[in-house]
Every structure is written in structure tokens, then in C-alpha cells.
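With one protein chain withheld, the remaining protein chains of the complex are depicted in position.
Up next is chain A:
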């Protein structure tokens, strides 16, 4: 044994060099030996024994049997030994709670020690022992240590409060430690401040109800002062805490930014990133025409670039964050393309991230450089990297139109290399280029066809088949090519099978004479020999289409396809905003909200960027739109995201395995024709169950077999109803619940308050009636809200200008804003209000109708609605019955519109009117609803689904989705029935 030799050598130098011997393998009876050594009289031997115990503990051996013997060694003057025993205690106290009590005395004694290092050590360790009985004894020493004269003890005690809170939150509150902790924010020592901030932030995070980190301009000022003086780590705690603050106006925001910018020159990358977070967040509030705003933008670029010269792991974190920053504010780094060029010896994770950012920054100005680089990368060794590089070339072509030609020729060059995975990747991206620029580059098809045999990946095969089908009329031997694929039809993946089916149908529609046999072959393969329901369904649709109406079939299958969007991989804006608030943290590395990977209550609170205030409210400055990452406003109308389009699905554009789709809502124009046609065909085929939505299936089942004739003409009928109503779709006033008494006079020393909520011209109003039932005059009214679910807050003071005399009544209307602090309430629409007058402060709570929060711009684009409906997972769906409502669908629709519930589309299926509606809440949550109205039945069925965040990943603003929905439906229920009576 090498160690053994060393051990002998090292003996002479004393014990400190030979600690590795404790790791040597154990023999039987070792525990026994250790026990004896621990109880030895000799100090040195004792220490040796404890070291052995710790070493065994580290490797995962159970040495808990030695508990009493180790604890016996605790009372010693030797600090090193003491620390070792403490380490042991922290590990095993939980498993031996009764014996751990033995240690309490020593702890309490140590907390009184003259040496501050020992006091701190004791309080630090005690906090790590999660045994209730010990925790009880911790309170007194902790209280003392929080007020210790030595800053070292205080900073340790501050963290200890967080530890204690983790064990027993109630105890911390009862003992008033939180207040002491708050006081420490004003401590003279910057490190104490930093630790107190860290502890408070953590407690506040797991405790969203408390108003712990009560950040106000005074406390912010204290933090900013401490920022200049504390350690690098302390600066991070403070900056991360600052990022949670919302400045009151743009001036305050600017002054904080000015004091944070010096941190951008710190050597510690985490300090820099946290400072970037604060700046990115507060910048939102600055008017864009401000000089300072552009100065700040310029100041942000160099530190971000500097982060790329850090160690690779940090580079990775930085790059993931830069990826977000580039999406949010492309102007910051638009001139820094070169620094993202990949270096030969970068680790692969850095290379892949750089590539991503390069594509985001690609623009007409730098495309030549980027392409040259990408071509270089495509010859590297790492397969993943090469693939991504090839794909990137395709994305450049789609993004920068001027470069498309060059990109295509580069891709062709790459195909010539015949490197298998390069060829396949190139074909996949060329398919996208064809879709983006139809009828432009089809000359390359011949080259592509040469590589048909080498394709072995489903995605590439599917892409190639799509190309052959799409351009069948230009490829002489298209039928032969497709036939060759058909031979192994059942061995192909679903993606390829679906594509092949569609391609052959296309081919047939284009060249009907020669391919009849082929199409029959594929249809029978798909419908009769396949177990895959998607494939079968699609086969049947085509079959029916072709057999009933070939012209319609042509219109459907060969319809003009919607263009694909430039960037399909942009992060959804609300998620992006949230992630910007998490710069530097794990969330920004994963590109997922914390709730997606953090358990429990922590991190569930969603962060949002502050709203812009101030006078300089301008539209996006022109350079933003055209800048690299841009959202391409000019292309907006005709483009829908390529991933989520329902039509695409039916029209053969799916390159990914299809998901079972929800009920297809109606669409516009010719596409609508297609839909109806399909619907009609399907009904008889599938017994009416189109989408597999259970609600719908049930609806069909319940439908009466015979419909009155008039109801079968839905549009005409609907119109008639509209005219009957006289309103002709004019939005009516929003629903306003009647006023009720919120605060009876008995409870408020004679002040009675009743009221209601209304939404008038886009402003939420709280309408109050104040009645003085007391004998004295009331003056000095003021109102305040507790934090609530939707951030409702008074937008101005309570306008009671004249004193309220006895028996006088006054009506006040208080405008509300939705930018206040947010906290989840139960029930969701509960609002706690405090009203003050010269006599006292009174509290009451009331509930507001959720329809107050529906904003005027809640009308979703049809296309977006379509895509969104499909993308939202079923979990977000709920259903309700609205009873006894005698309105027809159009009347309901116009009434609901009065409350900003917008009907996007209407469809009639078997006498049932289906209204598709969208609602947008003031906090940006979208709710999509389907309202089913059945003539002659007074019950409505309502299916609502909710979307708040990204289309794929649900952002749950509140822990339970049902909450919103339930209260929403209650409210709609109420509204409708109110119109009824």
C-alpha cells in the first residue's frame, strides 16, 4: 500500500500530513477499536480517532453507533477537535435525537465564550442540527448572537435565522427573529447586511404571504451603500435582492441603475451577471428617448463580451444568458458577432451555445462572415456540432433573405461531401428553404434526388419525400422514387409513413393517369394494414376525399401552404420576460421557469418585468424592429408559426409525429372550406367524434336526433336572432354586480361602506358609498389594499374632499391599477382593503368579479387562436355547465363581448352552436373558451382552457389552474343569468 508507506514517512512530521491514512479500508471490529480510542485519555489519540470517524462518514459508512463516544469529546479546548465533533453531530444528530441533547449544554456554553470565533461556531453548528429539542435551546443564544458586539458573530447569526426558519418557520416568527433580522439590514458592517439580505430573501421566497423584504427607497439606499463595501458574495446577494424591487418611477429606476453600473467591472462574473439582471429589469422603466437609456445599452455590451474570456463553465452560463438578452434586446450585441465565433478547442457545450447566438445575431450586415464560419464548422468532427452548423446555414437562409442563394449553394457544396449526416441535415433544412421561398430554388432538386439512398434518418427521409411529393410534376421519375419507399412501408417510422401517404396522394392529384395503382396501394397500406390511428385516419380522409370530390381534394391537399416563420425557436415573450428576471440563475441556464424544476413553494412566484412608466412612452424605436433578432413585423400577417398549425397538420406539412389534436376551430377563407369539407366527411366516418375532446363527444351524444330545420341553417338563423335582438352585435355595457355592504357600520365605529366594481372605458373602478352613521364628523379618508392575486391597487387617492357629516352619504369612484404587488389569495378574487379616517383604521374584504380584469385587447387573432388552442395541454382544460340560460348564441356572444369576452369564431355542428372565445386578463393570462349552446336547451356547456405562458410549456401563474377557471366560470354564469332575468 502506497499510503501505508507514506504514513510511515509522514509520521516524523507529525499528524497533519497523514490524514489520508484514515481512508484505508476497514477491518472487522473497527467500530470497536474506534470506541476504545475515542474514550482514551490521550488527547492526540482522541483526535486521531475522531478523524477516522469523519473519514468513514465521508465514504458513506455508518458510524452512528459511536454517537455517545464522539459527543463526549466535544468538551475540549482544542478548536480543531471541536469542529470535527460538530461535523459529526450535524450528520448524525437527526438519527439520534435523544443523544444529541447531550450536546446542548456545550453549545449554550460556547455561545457565551469570550472568543467570537467560538461563539459564531456554536451558533452556526446549532442551526445545522435539525432536532426539535435542540432547536428550542437555540432561541436564546441566537437572540444574543444577533445582537453580539462582534460583526463576525452577527453575520453568522443572520444566516442562522434562515436555518431555523427552514426547520421551524413558526418558531422564528413567534420569537420575533424576523424583526431582528430586518434591523440587521441597517447594520454598520456590510457583511452583516449582506447575510441578512440573503437570509431574508430566502425566507421571503418560501413565504410569499409575508411582507418581509419590505423594499422601499430608504432600504434600497442602504443596500446600495452596502453594495460598495461588502465582499463579492455579499454583492451578489444584494444585487439579486435589488432585482426584486420595482422602482416607483423612471427617475428612481435611473438612479439605481447609475449606482449599479460600476459593478459591471467586477472581476467576479456572478457579480457582473447579477448587475446585468438589475439593469435589464430596470431599463424597462426608462423612456427610450432618454440619453441615459442609450448610454446604458452601450455600457452593457463590453462586460457581456468579457464574460466569454472566463473559464468554460462560466462561459456556458454566460452564453445561456446572452441568448436570452439577445432575444430581449438584440441591439446590445448586434455589433459583437465576432466574439461568438467558435474556437477550435472550446468545449462542445460552449460551441453549441455560441452557434445558437450567432444565428440570432445574423443579419444582412454580417451574413457573409457568418456563412464563412458556418461552412468551416460543418467540416469539424463532433457530429452534433456539425449538424447544428448545417441547420444554422438553413436558418440563415430563412432569416436573411438576401443570403438565401448563398446559403443554398453552401448547402449544396456540403451535400457534395457525401458525409452521411451532413447530407441528411442539409436536406432537412432545404425543405424549409423551399417552404420559405417557393418556386425559387427547385433547380437543386436533381442533386437532392441523387442522395436518396443514403438517407437513413426518419426526419431526412420524410423531408425528402415531402420534396418529391411537393414537386412531383417536375420530377420525371417521382412515381418510381416514391414507389421505392413504399416497399418497406411498415418498417418506416410514423413520420415517414404519413409523409409518404400524403406525397403519393399529391402525386396522384398531379398525375392521375399513371399513378392510380400506387395511390390505391398506399391507401390500403395505411387504412387496412396499419395499427396507427393517425395514419389510418388520414388514409380514410384522403380516400373519402378522392372518391367523393376530387376537385375538393385538390383544393385541400394542394392548397397553398402558409409560409413558415423565420424563427421558430424564439422563447415565448412572457417566458422570456420571466427569464430575464432570473438572469444568472439556474432558470436562465435551463431556459425554464423555476417552477419547472424547483419543488415546493419556492420559486413558484413568477417574476415579471416592470411596466414602463414616465412620459417618454414611445413605440418601439425603429432600430429595434429591424435589428438582428427582430420579430419581423413586416411579415406578420401571412405567417403563422410552423409548429402549431392545425391546417398544416391536415395538409401534410407535419414533420414531427402528429399529436392528437383538439377540436379544430373554424378558420378563414378557403381554409375554412377545407375544414368543413373534412368535417362533413369525418362525421359519418367517425361517428361525429372529431377531436377526441371528451366534452365534444358527450355533446354529440346528447344531441337530439332530429333537429328543427331552421336550426340547420346556422348562419341565417344566427343573423335573424341578431336582428331580433336589435343590438346587432353592438357591445353592451360590461356586467356590473349590484352594490353590497362590505363594511357594516357596527364594525367600523359608524362608517358604513358598500360598493361594487365596474370596468369603464378600460379602467377598473371601485365604486364606493360611504355613509357616516356616527355622531361625529369624519375626515381624512384614505384607502389601501393588501397584496392580491391580480395586483390591484388604487391608482389614486380616495377622493373624499369634504368632511363627511353625521348621516351624510357620499359616492366615490376609485380608479384601480393592476400593477400592484401580487400575492395569491383564496378565493382568488378576494381583496383585502383597509380604510382609514380620522377615527381609526378599518379592514374588510370583498370579492371582485373576475370580469373586471378582462382587457379590451383580448381578441385573439384567429390564426393564433387556432394554434394556441391546440398547443395547450389538456390539463389546463375545465368544463362547466351554465344552467337556465335562455339566450341564443349570438345574444350571448354580444353580451359577453360587453365584458371583453370576445367571440373569435362560431361554428354549428348538428344544431349546436359552438362559440370560440378568447379573454385576456390584465396580467397577460389568456383564457380560451368554447361555449356550446344548444337550441331548445337552457343549459350551456362551457369548456375553457387557459394559456398564460409559452405555447409548449405551461406557465402556471397560480399553483392551481382550476382556481382561475372556477371563479371565471362562476362569473360568466352570473353574467349570463343576470341578462336572463
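By definition in this document, a contact is a pair of C-beta atoms (placed from the backbone, for glycine too) under 8 Å apart; a residue touches a chain by one contact, two chains touch by 3 or more; residues count from 1.
In this section, contacts and distances are computed from a predicted model.
Of the names listed as "Adaptor related protein complex 2 subunit mu 1", "AP-3 complex subunit delta-1", "Transmembrane channel-like protein" or "Sodium/hydrogen exchanger", the one that matches the UniProt record for the absent chain is "Adaptor related protein complex 2 subunit mu 1".
The chain that is not drawn here is touched, among residues A:410, A:588, A:899 or A:934, by A:588. Listed residues A:237, A:742 or A:869: the one in touch with the omitted chain is A:237.
In the complete complex, the hidden chain is touched by one of A:35, A:207, A:222 or A:266, namely A:266.
Although one chain is not shown, part of chain A still touches it, namely residues 3, 16-20, 22-23, 51, 54-55, 58-60, 78-80, 83-84, 86-87, 91, 114-117, 124, 127-128, 130, 150-153, 155-156, 159-160, 162-163, 166, 189-192, 195, 198, 202, 228-233, 236-237, 240, 259, 261-263, 265-270, 272-274, 302-303, 305-306, 309, 311-314, 316-318, 338-339, 341, 343-345, 348-349, 352, 369, 372-373, 376, 379-381, 384, 417-419, 582, 584-590, 594, 597-599, 602-603.
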